[in-house]
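Apart from one protein chain that is not included, each protein chain of the complex appears where it belongs.
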Amino acid sequence: MNLVEVSHVSKRFGRIKAVDDLSLTLAPGEILGLLGANGAGKTTLIRMICGLIRPDAGDIAVSGKPGYMCQSFSLIEELTVPENISFYGALYGLSRQEVDARAESIVRSLELGDYCDRQVKFLPSGWRQALSFSIAVIADPAVLILDEPTSGLDSLSRRRMWKMIHAKAARGTGIIVSTHYLDEAYYCSRLSILNAGREVAAGAPDKVAASEADLLPYFENR
Amino acid sequence: MMRILGQILKKELLQLLRTPALVGILLACPVITIGLVPFGLGNDSRLKVEVVDASFSDRGRALVARLDASPHIRCDQAVSLAEAERSIEQGRIDAIVVIPTTGEDYSILARADHMIVGMDAAYYIGRQLQEAAEQGSAALPLRIHSKYVSGSDNTHYYLVTMLVLLIAILGCFLAALSVINEKESKVLEHLRSTGMSPGLYVCSKLLFFTLVGLVELGVGLLIARTVFHLTPAGPLADYFLLAACFLLAIVSLGILVAACSRTMLQAIYIIVFLFFILVLLSTMFAPLDNMSPGWAATRYVNPFFWAVDGSWKIVLKGMRMGEIPLHYLVLLLTGGVLSGLSILRIRRIN
Partner (left out) sequence: MRGEKYHRIRAVVRKEFRHIFRDRVSCMLLFLMPAFIMLIFGYALAFDVYRYDIQVCNPGHSVQAERLFARLDAHPKFRVTGRLERIDAIDGAFARGNNRAVVVYRDDGIDLFVDATSPTLSTNLTLMLSSVTGDFAADEFHLAKPSQDIRIRYLYNPTLKKEYMPIPGLVMLVFILVSSIVLGTSINKEKAQGSFRLLRLTRMSNLEIIAGKSAPYFLITLLHVAVVYLICLYFGVRVEGSLALFFALCTLYSVCCMSLGILIASWFDRPLDVLIICWIFLFIPNVFLSGFIFPIETMDPFMHAVARLLPGTAFIDAFRSIAFKGTGLGANLPAFGLLAGETVLAGFLSLIGFKRNIPR
């Protein structure tokens, strides 16, 4: 049974059609990569799946409340790591004990050391990204949506992030990842390439394009 | 729900306390606004008059003594009309009275660059001269009873005004910029993705910034009482409740502007201009008695008016909530409408 079903969804902002008759599905344990240039419609689609905006047409069915990590981390800068975890844990509906347990486990896994009691604004961006990911999965959602999770990271941090993504997928979480990086297409189990709001290619990465260079034509202006 | 609300309030408080510049500003604002500025509020409101006595007679001297004895005038004698005119040109006096020789008319020269002062001076001096000419006839004695005397000067009157301004500036600006910050940094998007409803988001902001405003009001009142001996004549609970209703309205205005604005600068522009207009039309500076009926009618949709007028009535006149229910109702209604619009607008963000 699919965790996410997007069926002929469209969304228009004024004269611009951000998403145009798009359909896709997400199975448990699957990593669906959304690729596309700026303005392709990735973020709009993601926001519709999260329930932040309503589509003008079509249906979206999502299993449970998805965990969400947005482009700009969206952490509370003035709070420390445990305080951010506590805050978002409560918002996701976890009990105090659950939050405390998860906070301990996240802090341990991130190996923050002395940074743990510092406000998030003083953390290096790699740790902030990892924290943001940890918060997105804090409630063990069935569906996880990551909007450019590796944006701005060094290559080591990017690897670490993908390790965490694969670990989550291995436990049955369905994951939708949007990315600008062509090489990251091959970390996904399935691809959906968007251009001007439409899906121009879909399928397993090696079926869609044998190499990164073969992906480029999909990004050309329609 | 209560736990989530508690977490949100805790988050807002920590954000506020961990911004040292903001904490400093919140402490400095009531000190400057309530503790310092009111010292300049019209301590000596007596009209300054110079008399040119051209009669050199007992009548003239009696008139000068009469003017000097009045509580509304501070009277000096000028050597000559030219000297008095120099004084008025330099802004040192408000009016000149020329007591003529027998048979000629009295002259009053009043400054009208500050029109009210000049008109008051002309009125009062004219009255004194007339009464003197009637030889103090007690045909119809006039007894003046001042009700709600707030002090010997304008201080208490304007202190109440300043308190309203203080909590409005802090409550509205803090709320608006908090929302726009969270919009720009995508924190709002993330909060909504967790399932938090726009209603809960707006309510938490309203609650927190209303509480901040009430704390500032408490500090401001304490300073006003210590420095200027301002003690509310009416019940303190009624006054704080009025302030809470006002804060609900003004904070929700800030949230609505932030929700509708695309950028922080746009939000700042809109709030600054809205504030300017609402404050100037609120009767804080130009009383309701000075407005034509058309302009006076704008007060019905101006939360500043209801807050200031209600504050004057409670603090200076000792009235209670039961005597001014309309003030509370209008503010609550305004807050309700603006909050509702904010919720609808936030729902449509993205």
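Labels A and B are assigned to the chains in the order they are written; within every chain, residues are numbered from 1.
Here is the rule we use: contacts are C-beta pairs under 8 Å (C-beta built on N, C-alpha and C of every residue); 3 or more make two chains touch, one makes a residue touch a chain.
Bear in mind that the values here come from a model prediction, so they are computed numbers and not experimental data.
Taking every chain of the complex into account, the chain not shown here touches B. Note that of B:L170, B:C245 or B:A259, the residue touching the chain absent from this view is B:L170. When the omitted chain is restored, the residue from B:L206, B:I223 or B:L281 that touches it is B:L281. If you put the missing chain back, the residues of chain B touching it would be 19, 21-22, 25, 28-29, 32-33, 37-45, 48, 72, 88-89, 91-92, 94, 100, 103-120, 122-124, 126-127, 129-131, 133-134, 137, 139-154, 156-158, 162, 165-166, 169-170, 173-174, 177, 261-266, 268-270, 272-273, 275-277, 280-281, 285-292, 295, 298, 312-313, 316-317, 319, 323-324.
Here is the rule we go by: only the chains that are shown with their structure count from here on.
Taking each chain's centre as the mean of its C-alpha atoms, chain A lies 52 Å from chain B. Within the complex formed with chain B, the residues of chain A that make contact are 47, 50-53, 65-66, 68, 70-72, 74-79, 83, 86-88, 90-93, 119. Residues of chain B that touch chain A in their complex: 3-4, 7-8, 10-11, 14-15, 18-19, 185-187, 189-196, 350.
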